[in-house]
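Of the protein chains in this complex, all but one are displayed in their positions.
Take a look at chain A:
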């Protein structure tokens, strides 16, 4: 595959597709939030269009076919002929999901989901066949005087001029005194003033070609304005001094003229005026032209045919009466800015930071090398101390500098791995759409803090637990529509997904505005399933935490969506495996919030380096609550092999770490040994007996290869300053394993023979 250059181009096309699909999702999301300005619609359109184009080049028929129809519908939106209502958006979202499926399928060359494609295509085609809905006018907020208007019934048409040709009756209408619709098909004279900027030439564009293209549209009279030309002595060859005035008599509309200049947008000053009147200055080309005003079919034409401000990019060089509206927009930016200053926002997007695509393997290698560097540095800084070099010598201060640099490099490298949670959250919005459709509910997902950056590995491993929790929120968290109305809530359920950095950790919250946890029911189920004693007296939060017990499922109806036996316990295990914590808060009638707190990175850990039975081990520092020195009197035997110690008011189980790990026989004399009091996620405590504490430091986490023995109680390994490996412990695992039946290594003695 790699030797085939085509395969490489193909691969990069699919990578590009991912980005385009993301842009598509973004755009739709913005539209969903009510931002239906032309630039947003354009982003959506362009994304689909680019996918179609690329797919065509690789002969991905199915993709092209679907993208084309999708694009056609979006083009209608772009042209302002189709109003985006929530139903339409729903279909657009589905189509976007399907498009991303098709991209994936095309990449993997998997069988195509024909049925789904056909269904969606039908849904999309429905938009093309329909007349725009009535309520169109309601959203429009710009007042126009009723005028004779170009009417366009043929909504299937792709091309504006075609449409117009189909309705020559336009010409019969008395021409409005000062309102020219841009798709007026009458042969029109335009005055175009075209002044290239230096950038136009720098980017290799050729004005003569543009002028020639203009000439193709109709009869053009080109006048070159050389008045700005300085004397030869003063001439700077890099700067353009010429401009052209073109009088063009053409059937084409202004949009077509503009499209000729599409590629030099922003690189020139372009003024286009219909008729021979003064050209309307048009300096700002940040928007791709949108030349179609809202066209309302006569049936739906109310007394005041209004036009929406949105399809007009603010500085569109529209003729006279339109200019009035633009004037207000331009002259009172302060007033309008908060409402309609949208052109500025999308304009910022193209100026995105430049990005380099790097193979993940290379980053992994870099991370590993930096880990090595840190270890090496630690080793190096130990040696001068041992060889008795003065701490004020040059060598030592150089080493300190080295240490600081190493830390900086490490931080920077970790930053490379950090990624915004956006892609993950976008997947979640799809999950919400699918989940709400499956249970027939109307759910809106609101996303906050999608720019929050988290280690890539964390993001990948969050996908499954998050999916599960989102589904739970939709399926169990939110009430049915009727119940919501009865409770006086909005019929549409809400799920909020939030990410934020909080004190060195990432906090992700999934909040629904449902009925909250039904605690009596939860309690009853837990009792029925024998998870807790019937007479147990639990606090609210303890009841909430019952959801995390294995084998717990509250949905009285096992739905399609959740309730397949994997419950919140799986979610919690997954989160804990990432070094995270999960908590629930729930308020009756207000909703439930799950809060996940995660470490920023899986690459480093604050650890306590301890010694047990001659081995060096590392415990995650955040789990250690306090250290105790044991005395024999304090240790009470519960039953043989099981001891507890009295810490303050309660008894805490005592585990001999050396024995639990199979390193030695159980300790019987605890006098003088050190114990670490650890707290688990579920607030339970345990004391671990160790020999002594060596150090407290940051360690670089080295994953243990899955392909070899999975050691219970061991989370990972690290390399210490002396180059030796130390295992990083997972105390909860040790305690769980050491619980009812302490395992000892002799139990394994026969396994070697089984091969």
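As a working rule, a contact is a pair of C-beta atoms (placed from the backbone, for glycine too) under 8 Å apart; a residue touches a chain by one contact, two chains touch by 3 or more; residues count from 1.
Please note the rule applied: contacts and distances are computed from a predicted model.
Student: Of the candidate names "Cysteine rich repeat protein", "Na(+)-translocating NADH-quinone reductase subunit D", "ABC transporter extracellular-binding protein YurO" or "Chemotaxis protein CheW", which one corresponds to the UniProt protein name of the undepicted chain?
Tutor: According to UniProt, the chain not displayed is called "Chemotaxis protein CheW".
Student: Of A:122, A:372, A:460 or A:671, which residue touches the hidden chain?
Tutor: Per the contact definition at the top, the residue touching the missing chain is A:372.
Student: Among A:240, A:449, A:580 or A:713, which residue is in touch with the absent chain?
Tutor: Within the whole complex, the residue contacting the unshown chain is A:713.
Student: Touching the missing chain, which residues of chain A?
Tutor: 368-369, 371-372, 375, 615-616, 660-663, 702-714, 717, 719, 723-727, 737, 743, 745, 748-749, 751-755
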